[in-house]
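First the structure, then my questions, so here it is.
Every protein chain except one is present and positioned as in the full complex.
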Amino acid sequence: MTASPRKKAVKEIIIDEQFCKGCNLCLVVCPRKVFSGSNKRSRAGYSMPQTTDAGKCSFCLLCEMICPDLAITVIEENP
Amino acid sequence: METSVIHGNEACARGAIAAGCRFFAGYPITPASEITEFMSRLLPRYRGVFLQMEDEIASICSVLGAAWGGAKTCTATSGPGFTLMQEGIGWAAETDTPVVVIDVMRGGPATGQPTSSSQQDVMQAKYGSHGDYEVIVLVPSSAQEAFDLTVKAFNLAEVYRNPVLILTDEIVGHTREKVRIPGQVEIVERKRPASAAAGYVPFRPVSGGLLDGMPAFNQGYGILVDGQLHDEFGGRAGHKPEVSAAMVERICRKITDHADELVDVEEWMVEDAEVVFVTFGSPARPALRAAKDARSQGIKAGFLKLRILWPFPDKIIDRVGRQARQIIVPEMNMGKIFREVERVVAGRAEVLSLPKLGGEVHTPAEIMRSMTNGQ
Partner (left out) sequence: MHPLADKYIRKRTLPLIFCPGCGDGTVLNVFLRAVEDLGIFKDLALVGGIGCSGWLPTYLQSDVLHVLHGRAIPFACGLKLTDPRRKVVVFTGDGDCVGIGGNHFIHAARRNIDLTVIMINNGIYGMTGGQVAPTTPLQGRTQTSPYGNLEPPFDVCELARSAGATYVARWTAAHPVQLLRTIKEGIEHPGFTFIEVMAQCPTQAGRYIEGTSDAGELLSLLKKRAVSLEKAKEASPGEMTGKFVVGKLHHLTGRKEFSQAIYDSFPQEKSG
């Protein structure tokens, strides 16, 4: 599942609250500023990020790849 | 059947090959180097892998990796290298990994007496690694036994999925004698688990406390082999006291519950003996001579030779202790197995230690004299 150069539309970006540890690396690496902080807590009590601008996503998949807990999945619209 | 005049070290190598050993890693050390040398010559003929590794730690670790790669494996060393291998031996016990480790005992401690014999490692063989675990230890006293007991060691390693140690000594290792090498020996083949991969629980005993076969890597079992205490699936359990305790108990009882099957002794005229020499390894030979000489002088002497030293044959020693008046334990150390005999006999007979240091084995006269002194 490596990034493809062809233009894609994102359906949604899932952050699995079972595994997210609130490290915010997704926030830091995203070149399009798709993520921001939130008040939501993950299952283990960590502050989770949220996607505020999923439409800006360029499918670089850096968030998916960087996540140390394999908690992020970027779902394509009509793959 | 082939008959050769070879020394114990070569006999160990020939025994390993006959038993199906196809991976050996070792490091040069006197007086064990010949085992490594012979394996370097023999293994390639059988498409077996020989390695001289960078040290003894790499040797034990690579043979353990090879065991999980599917091979019957072996390494050989002497005191200083045996010490270095202890962590690996503990890992093998903790992970139910079959492996044969040969220690050709020499004078210690430290660099000690590299070219002379001793039996100083007998306790280290049982207790050398940290933690609670069990090993099976065989002690050849001749080149023939070096061959026979090496074959037996490989078979025991497969049955119990455990490290099995062979303690020879410099005398056995370097003395050339007649050895009969059969064309075929009885060997225990490694068997794959009876369960299919999907339902396989790797560390759950299936009968008699023993595990279900021995998988190899890349057979589809997806097995997690962890040196940390683990549950039946191999998952870490250090944070779960009951699971941790159960695992340590299982790997120990795997051997101790089978102690009766793990008895291998030779007896000579013990039934009516008043004095019994309890022996193992090189001193067994002058001790048998002493027992025969004693009998010819009208002394009711008997001779017992342990070929499996650990698990210690409590029941045999207990029987001897109830029937003899005096038990003498000649050993080439400060007196170690003597304590085990004393423990079992529990005062029912007089137990004398006959230690000998310096590198030479006891003479029959020395053993005779110890008996006389006691009477």
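Letters A and B mark the chains as written, and numbering starts fresh at 1 in each.
Basically, a contact is a pair of C-beta atoms (placed from the backbone, for glycine too) under 8 Å apart; a residue touches a chain by one contact, two chains touch by 3 or more.
Remember, it's a predicted structure, so these values are computed and weren't measured experimentally.
K.L.:
Among the chains present, which touch the one that was left out?
P.N.:
A, B
K.L.:
For the chain not shown, which residue from B:Ala16, B:Ala71 or B:Val151 touches it across the whole complex?
P.N.:
Here the residue in touch with the unshown chain is B:Ala71.
K.L.:
Per the definition of touch given earlier, which of B:Ser62, B:Ser78, B:Gln113 or B:Thr150 contacts the omitted chain?
P.N.:
Counting the whole complex, the residue in contact with the absent chain is B:Ser62.
K.L.:
Pick out which of B:Val49, B:Met214 or B:Leu304 touches the chain that's been left out of the picture.
P.N.:
B:Val49
K.L.:
For subunit B, which positions touch the chain that isn't shown here?
P.N.:
On the side of subunit B, residues 17, 23, 25, 42, 44-47, 49, 51, 53-55, 57-59, 61-71, 73, 87-88, 91, 217-218, 220-228, 233, 235-236 touch the unshown chain.
K.L.:
To test your reading of the contact rule: which positions on subunit A touch the chain that is missing from view?
P.N.:
1-3, 16, 18-19, 21-25, 27-29, 44, 46, 62, 64-73
Here is the rule we use: only the chains that are shown with their structure count from here on.
K.L.:
With chain centres defined as C-alpha means, what is the inter-centre distance between subunit A and subunit B in Å?
P.N.:
58
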